[in-house]
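This report concerns only the one structure given below.
Excluded from the complex is one protein chain; the other protein chains are retained at their positions.
Naming follows writing order (A and B), and every chain is counted from residue 1.
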Amino acid sequence: MIRELYKIFKENNYATVGVGIYIFFILIAIFADIIATNDPLRINFSSSGLARNLPPSWEYLLGTTSNGRDIFSQLIYGSRNALAVGLSAALAVAILGTIVGLISGFYGGWIDNLIMRLADIALGLPFLPFVIVLAAFLGPSSWNVVIAIGLLLWPNAGRIIRSQVLTLRERGYIESAKVSGCSNFRIIFMHIAPNILPLSFLYGSIAIGWAILTEASVSFLGFGPSDVISWGYMLQDAYSSQALSLKAYIWFIPPGLCIVLMVVAGFFISRGYEEILFPKIKK
Amino acid sequence: MFDFWSIIRRFLYMIFVLWVVATIIFFMFRLMPGSPLTAFIGTTFTDEQHDLLVKRFGLDKSLFEQYTLFLLNTLKGDFGLSFTYNKPVIDMIVEALPNSIILTLFSLIIAYIFGVIAGAYLAWKRDTLIEGVSIPIVLTTRSAPEFWLGMIALAFFSFQLDIFPSGGTSAAGVIYETTLSKLTSLHFYYHLILPSLVLALYLQGLPLLLMRSNMLEVMQEDFVTMSKMKGLSSWRIVIYHAARNALLPVATAFTLGVGFAFGGNVVIETVFSWPGLGRLLVFAVSSSDYPLAQGAFIFLTAILILMNFLADLMYLFLDPRVSYKTKN
Partner (left out) sequence: MLQIKDLSIHYVGKDYVVKAVDNVSLNLLKGELLGIVGESGCGKTTLARSIMGVNPQSAKIASGEILFQDNKILDAEDKLINLDYKWKDIAFIPQSAMNSLDPVYRIIDQMREILIIRGNHSKKSADKRSEELFNLVGIEKNRLKDFPHQFSGGMKQRVAIAMALALEPKIVIADEPVTALDVIVQRQILDLFNDLRSKLNLSIILVTHDVSVVAYICQKVAVMYAGEIVETGPVKDILERPFHPYTMGLNNAFPDLHSTNDFLVPINGTPPNLINPPIGCRFKSRCPFEVSKCETKPDRLIKDGREVICWRTNDQSDLLAKSKKIETWESQE
């Protein structure tokens, strides 16, 4: 029986599960207003005063925070922030990394050198500390995470794409395109880019995970926005409200789980993708 | 034969990167909008105090002078005095540094030993149920925010079961006389267990997946098939030949991991109130203690770059294809 289940899972392929998770969260984000039972930021009161640390009930499906806010609603609305940050960062990394990789790989020479040196420098800055400092200076905002990711994480995608371009550049059809008078621009966009885009996708989908994790960490440390509900914020709230000693698992486990799901989905998708892009020799 | 020039070249390059990055930090901390320095200076001080502060931080000097002073001071290890504690920043960093180092090394070593063995094992178990179940589990550990894992661990093992302390390097009221006495006290390591295990849980995913994927690749290599033809034992083939080849990138990853973990430890140190460099940075930034923040950040950066350099060297040493040139 277990063996059959396992076969189904394997057949279904990681990518499908990953996409499924994303769709799930996208739907939640879109229909948050309908699904959420309360305003996530509203401080609620019960008959006996502030509705703080209440256990799960029909009114508050996951209970309330120490400030009397509805945990469930916060969880639902948190998906919006996660998706917004995740997707923007993914776009930033994918676009930057692709452009850089294309230019660097195709033109070579001093441009390539320069870009690779820049990459080394970007990789020389410790990521989380940088985000923290950035957040501290530019003010708490979700976009700091996106900017920081864009600034520091493009080399990962950029390098791989660059080496792909280098391989492609030597291929025959590129040579013949050049000989027949194609402009460089045309060659890059019509011939090389289509072969690179899957890789961009790959890194994009991983970047979503990075972004969400980073945003969560930054919020947890207290450098995130306090007027926007995010899962990271929920965790920070829980921690500083002594939810741990109160053993209020229901408060801090769900947001973490949501993060895990979103990030794992990214990994699953990139794994499924990899199998299509780079099929391994099976025995 | 052995390529010394490439070592020197890489070393000089490291210095170059260090310099560029230091420059970036310089500008970052001074010129960015909302920089604590400008914020600090701009608060309600009298004109006299204002001028005094300006002089004290050398803001009346030209940018170039400030820059040179900055570089010199950094090389000397003089990062100024902390706003909050009025202690030399360098002292505070030196105090916090061993905590971070021990936490990082402990966690990484546990993570990598486990990861390498588990990764090789999973490669062996290709296309089995064990693999099908294990991979998603490993991916999940890599997807969980470290601090969240820490929170769960704390809530469960510390608050609920009361097995482990809830943070810090020592119980309240206990102070370590010297760094050495700290590092050799069981008390210290008792406090270290939970944070380092949580960190290890998060970190092991990388070496595991890396080792597994390398092993799978290497096992397809021709020389592995040849070893089978020679009649060598499976043990020897897997460990002596396959694993040795598969370990190369893992060793490099380890060194890189040190650099990365140092910065990433920020969150674990916060959750467990572990007084390391990361926690120092967070504290400095949130209290606008600009000299401390700058100093901590520079240190973290320097460690990262140093580790990148060592990782580069490591590959040089471990892969004979890189260190030995082709003849004829």
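FYI, a contact is a pair of C-beta atoms (placed from the backbone, for glycine too) under 8 Å apart; a residue touches a chain by one contact, two chains touch by 3 or more.
Source: prediction; values computed, not measured.
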The listed residue (B:L72, B:L180, B:M226 or B:I239) that touches the chain absent from the view is B:M226
In the full complex, which residues of subunit B touch the absent chain? 221-223, 225-232, 236, 241, 244-245, 248, 318-321, 324-328
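Methods note: only the chains that are shown with their structure count from here on.
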Quick check: how many Å separate the C-alpha centres of subunit A and subunit B? 22
Quick check on the complex: what are the subunit B residues that touch subunit A? 13, 17-18, 20-21, 24, 28-29, 32-36, 126, 129, 132-133, 136, 139-140, 142-148, 151-152, 154-155, 158-160, 166, 216-217, 220, 259-260, 262-264, 266-267, 270-271, 278, 281-282, 285-286, 293, 296-297, 300-301, 304-305, 308
Enumerate the contact residues on subunit A facing subunit B in the complex. 2-3, 6, 9-10, 120-121, 123-130, 132-133, 136-139, 209, 213, 216-217, 220-223, 232, 235, 238-239, 243-245, 247, 249, 252-253, 255-256, 259-264, 266-268, 271, 280-281, 283
